[in-house]
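One protein chain omitted, others in place.
Chains here go by letter, A and B, matching the order in which they are written, and residues are numbered from 1 within each.
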Amino acid sequence: MDFNYIIAMLLVALGLYCLLLKRNLIKIIIGLAVLTDGIHLFLISLGYRSGGIAAIVSGEMFSDLPGFAARAVDPIPQALVLTSIVINICIVAFALSLAIYSYRHYGTLDPSKLRRLKE
Amino acid sequence: MEFGPGFWGPIIATAALLLITAVAWLILIGGRKITKAKPSAQKLQTYACGETLGAEEIHPDSEQFYSPIRRVFRPFYRYIRPAHTGILNTYLFWVIAGLIIIMISIALALG
Partner (left out) sequence: MIPHAPILAIVLPLFAAFLMPVVGILARRRGIKRAREWFAIAAVLVELVIVASMIPALREGQIIPGQFPVYELGGWSPPWGINLAIDGLNLFAAVIVAGISALVVIYSFVCMERDHGLDQYYTLLFLILAGMMGVALTGDIFNLYVFFEIMCISSYALVAFRRKWQSIEASIKYLIVSSLGTSVILLGIALLYGMVGSLNIAHLAQKLPLEPTSAIIVPLALFVTGFGIKIAMVPLHMWQPDAYQAAPSAVAALFSGATATIGIYAMVRVVYTLFGAFAIGIMLAVLGLVTMVLGALMALAQRDLKRLLAYSCISQIGYVLLGLGLGTSLGIQGGLFHLFNNAIYKTMLFMIAGAIIYRVGTSNMDRLGGLWKNMPVTAMLFGVGALAISGVPPFNGFASKWTIYVAGIEAGQPVFTIIALITSALTLAYFLKAFNSIFLGQRPKHLSDIKETPLPMLFPIMLLAVLCIVFGVLPQLGIDIVRPAQEAVMNSGGYISAVLGGA
């Protein structure tokens, strides 16, 4: 179980490393995606229970609701992660389209050359 | 409105400001009547590197507008202003630095 959290934090750290030190817009966007995926992994691990069942009540489970609650995984983090993944698709798609435009205008993807607006 | 010692009466203050403006205006008008500026034609001309410039070609550089004030805050303009480099990685670095500063100060404040 703890393994999940370690991987999640590693992903966040990797994402931060990309954001801070990579000198290419595409790599920075990848870093952003990796970072948010780390957070998603962390969120989904919060509700996970090894050997748990899906949190859908059906059929004979109605007779044993406390037992069901003890075995089911927490559905809320899954809903949250699903929402957040959709949001991040939007952000990454939009960022990539902006990267295309910035390549058209500046002829480079190096953020240290995209600095006509400063001070 | 009452604020501890003293009070703030916006309408009184506004009236006083308008009154003072009127008095200042009168003094200005009066002064202009007593002495009138009579500059010679030479005095009105502007020279730059030996060339005479027309009035419409001159515009002061707005960045140099407050050079004395900027001299007072020289360390700021020497070190902090260039820190706004316009490079994305610097911005992100400052976000992370800010996160760490905020975390430390929250830890201190909450004890």
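FYI, a residue touches a chain if its C-beta (ideal position, glycine included) is under 8 Å from a C-beta of that chain, and two chains touch if they have at least 3 such contacts.
Just so you know, these numbers come straight off a predicted model, no measurement behind them.
Engineer: Which residues does subunit A use to touch the chain missing from this display?
Structural biologist: 12, 19, 25, 28-29, 32, 35-36, 39, 42-43, 46, 76-77, 80, 83-84, 87, 90-91, 94-95, 98-99, 101-102, 105-106, 114-117, 119
Engineer: Which residue numbers on subunit B touch the omitted chain?
Structural biologist: Counting only subunit B, the missing chain is touched by 1, 3-4, 8, 10-11, 13-14, 17, 55-63, 65-66, 69-70, 73, 76-77, 80-81, 84, 86, 88, 90-92, 94-95, 97-99, 101-103, 105-107, 109-111.
In the analysis below, only the chains that are shown with their structure count from here on.
Engineer: Distance from the CA centroid of subunit A to that of subunit B, rounded to the nearest Å?
Structural biologist: Using C-alpha averages as centres, the distance is 46 Å.
Engineer: Please output the residues of subunit A touching subunit B within their complex, sorted ascending.
Structural biologist: For this pair, the touching residues of subunit A are 16, 19-23, 25, 28, 111-112, 114-119.
Engineer: Enumerate the contact residues on subunit B facing subunit A in the complex.
Structural biologist: Touch list, subunit B to subunit A: 81-82, 84-89, 92-93, 96.
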